[in-house]
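With one protein chain withheld, the remaining protein chains of the complex are depicted in position.
We just call them A and B in the order they show up, numbering each chain from 1.
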Amino acid sequence: MTWLEIDTWIVVIAILCAVSCSLLGNFLVLRKMSMMGDAISHAVLPGLAVAFILTETRASFTMFVGAAIVGLLTALFTQWVHSFGKVDGGAAMGVVFTSLFAIGLILIKAGADHVDLDANCVLYGSIELAPLDKIQILGWDLPRAAFVMGLILILNMVFVGVFFKELRISSFDPDLATTLGINAQLMHYLLMAMVAITTVAAFEAIGSILVIAMLIVPAAAAHLLTDRLLHMILASAVFAAISAGLGHLSAITLPRIIGFEDTNTAGMIATMSGVLFAFVVILAPRYGILSKALHRLALNLRILREDILGLLYRVDELKLVDRPAMTYRQLREALNTGPIQLQLALRRLRRSGRLKVTSRGYELEEPGRKRAQQIIRSHRLWETYLAEHFALPLDHIHAPAERVEHFIDQQMQDDLALETSTPTSDPHGKVIPPTTNS
Amino acid sequence: MGTAHGSPHIHVNNEMAGGFVGTASEAEGAIQEFLEIAFVPEFHTMLVVLSTLILGAAAGMIGTFLLLRKQSLMGDALSHATLPGIGIAFMVMVAFGGSGKNMPGLLIGAAVFGLVGAGSVLFITRNTRLKSDAALGIVLSVYFGLGVALLGIIQQMPTGSAAGLNSFIYGKPSTVIIEDLYLIAGVALAVTIVCTLLFKELALLCFDECFASAQGWPITRLDASMLALATAVLVIGLQAVGLILVIAMLIIPPAAARFWTEKLKPMMIGSAVIGALSGWFGAVISAMATSLPAGAVIVLMATTIFLFSMIFGSSRGILKQAMGQYRLRRKIGHQHLLRACYESLESRIESVADEVFLSKGSSVTFDSLLSKRSWSPKQLRRLIQRSTKSGDVTSHPSTENEIRLTSQGLREGARLVRNHRLWEIYLITHADIAPSHVDRDADQIEHVLDSDLIERLEQLLDTHGAAKSVPASPHELNGGAVS
Partner (left out) sequence: MAKIDSDKEDVPVQLNASSLAPAPDMSRRIATGDEHPVCPLSIHDMTVAYHRKPVLWDIDLDMPEGKLIGIVGPNGAGKSTLIKACLDLIPKASGLVSYYGKPYSKQRGLVGYVPQRESVDWDFPVSALDVVAMGRYGKIGWCRPVSKAHKKAAFDALDRVGLADYAKRQISQLSGGQQQRVFLARALAQEAKVYFMDEPFAAVDAATEKAIVQILHDLKSTGRTTLVVHHDLQTVREYFDWVVLLNMRIVAAGPVEEVFSQENLQKTYGGKLTLLDQAAQAMAGIKQ
């Protein structure tokens, strides 16, 4: 594989397109209108066709206007079919954009067949050829697509920057926005117009299908990565740029593995964004599947450690022998747990100085005692709380407390003590140990 | 038609001539041609027409349930997701030494990926915080992108161009051969059987998932079979309509049928008929003008029927709704006029008996009526005109400014005022609405009160004593100035 100047330009154009789309996509995803992106990018076809038939050129201002109008009409028609015809929102969108797309196909065939606008180029674009079409800007030889998309990117950045507050509130709560004097309806149509303009600008280079991918996938991935809107927008832009770069790289490398030259860059960018999205779904720090599983595992181990401490404390409390200890076997049977978890928990406890091993088995060290005392205190306070407030018999309050004790922090413990007027013994008559924090 | 495709599918060497290529300039000729193709087509044209007709019917049927389950756009994701399936099937078949263009093989690949797409949507919505719209968009664009990338590779394969595969994207019904028709008919038959047998189960699922689940119906499996049927229909539609537009066949016919009926079974049948008609007409027209993309023509036929239905539909059409509203507004205007007349008179005359009212010959002036409500003189004049026609009021021929209730109008006015006040009293006593607000509220509801409800109001407010009399207004009447 050889990386040529044209490859650089392809990647630059792809990144410009992808980032432009992803900026707007955040608001589509947050407003649960992702499919509107799909609808608009299909539906601009008749606008393009009409503008093309009128002006006979592909890159005209008329084309932008035509597409922006049809983009807005898509949103408007969908609204009409939904409210006047009482058709379900999704179906209304489906009716409108398939019809417009069909009209577009026919217009292109009937009116523009002899020239170089065909449905294929609208769908997948021709990014491989885009760098060849150059224009002179300030003495620079720039690919036209890069120039146009650069402008669109700036336009979108300005749009998002200027209307950041309005977009945020009308995405979060349109009704609230309206009461605050922000016209949510207007923001909606503005956003739709921006999506349409971006679609038109990008279609030639990357095709409408990649527009949809870049509108939705980066924003969706970013939504899994962060909870803050600003971070989400930045993350989606980075995600889009990486997809674009990786996409072109894989388009010219991957097919070689099975003995072919290369393949469609737009298609591969969409594919790579899907692959990256899959990684995010699995690996995202807070909402990823793996992190959730790890979190659960860590939680279970913590509960097990606390159960070990609690068990030893209770045995100690009985004062049957002077310094009680439990063997590994006894612990395993009492806690009814698997060997691997137990080993992990014990090792961690020993390393943190809460347990020690003697010839008789495991014994509590002073830090362990203190922690255990906290847990037992939480447990018995909770039992007291339950017994005081709910119609639960005494034999029904132990099990719930066993679960909750692991989640009661200092603050809640104090609240509980206050709520139950600081008892000294629990409903079973057991002593509630004092708090270890002075 | 079809001669120029050079596709290996066209075994039927029809000599239908280039005559259909949009050269029929005279309208008469075109109509004749249309009828000819529609009713007595040649063999291959008949194949095409039949296949789109059957496809339309099957799509309309299963689409009904998809629409009512609010899953219409799922079809969009499914159909886009079929593209990599087609590409992979092609490559696999070539790898095993086949031609790669074996239709059943390609369709199986498409169906498998359609189902994978549906599974991916479910996986994303269940395991992440993303909502279904984002999941649909992701599946749709990523799988389609993968398909495009695969087609890009296939184009370089020495065994054959991907030109044939392109017809899956935009549809090319003229490539249909008799075996394809059998397949389409088979899928349609399966759809019909399942939709008939599971009619009540699917209806329950779509209407009230919770209740269905509580009754023990396996909703996941019902959903899955619904989506599987939809996928099957999408797949057989790829060839004729193309994968971008085939979802229109699932969405538009049922949405159109909904305008004509309030019942599920007629809706399903209507949707099948609309689908079939779109397929039929669409195929005929595209046979006449082969340069037009057939899939788009078929979809536009469906859109035309949809628009017609949306406007003229007999049960939910816009005209029907508008007419209902217009009638209600007229009725309300009429009732407001009578009430205003009655209340004007009432404020002047103590007794409420008919004769007293009429014998006094009281008339109400136009200006005093005008001040009673926020109506313009023009509106009021029109109202008076209409009510004069219905015989409830008469206006002095000499002075148009004076309006008089007829005895019929008086009775009606008394009834209306009574209903209005009963409702007001109800609102004040039972709904804790302030007397100053009660008039407007009562205004909105009184026009739709039926006799049943009035009876209950009477019981509730215990007004038997004053049976049929008009109770006093619970609030001050505004604008009661009468000359």
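As a convention for this text, contacts are C-beta pairs under 8 Å (C-beta built on N, C-alpha and C of every residue); 3 or more make two chains touch, one makes a residue touch a chain.
As the structure is a prediction and not an experimental result, all values here were calculated from the model.
Participant: Of the residues A:Ala110, A:Leu234, A:Val315 or A:Leu344, which one touches the chain left out of the display?
Facilitator: Hidden-chain contact among the options goes to A:Val315.
Participant: Looking at the whole complex, which of A:Ile69, A:Ile169, A:Ile303 or A:Leu344 touches the chain that is not displayed?
Facilitator: A:Ile303
Participant: What is the set of chain B residues that contact the non-displayed chain in the whole complex?
Facilitator: Residues touching the hidden chain, for chain B, are 68, 70, 197-201, 203-204, 206-208, 210-211, 213-217, 258, 261-264, 267, 430, 453, 456, 460.
Participant: Counting contacts across the full complex, list the positions on chain A that touch the omitted chain.
Facilitator: Residue positions of chain A that touch the missing chain: 86, 295, 299, 303-304, 307, 310-311, 314-315, 318, 320-321, 324, 326, 330, 333-337, 379-380, 382-383, 385-386, 389-396, 398-400, 402-404, 407-409, 412, 415-416, 419, 426, 428, 430.
Convention: only the chains that are shown with their structure count from here on.
Participant: Which bits of chain A are touching chain B when the two form their complex?
Facilitator: Those residues of chain A that touch chain B are 29, 32-35, 37-38, 42, 81, 84-88, 90-95, 98-99, 101-103, 105-106, 109-110, 113, 119-120, 123-124, 209-210, 212-213, 215-217, 219-220, 223-224, 251, 255, 258, 260-264, 266-271, 273-274, 277, 281, 287, 289.
Participant: Provide the residue numbers of chain B that touch chain A in the complex, in ascending order.
Facilitator: Contact set of chain B toward chain A: 67, 70-73, 75-76, 124, 127-131, 133-134, 136-138, 140-153, 156-157, 166, 169-170, 244-245, 247-248, 251-252, 254-255, 258-259, 291-293, 295-297, 299-300, 303, 306, 310, 316, 318, 321.
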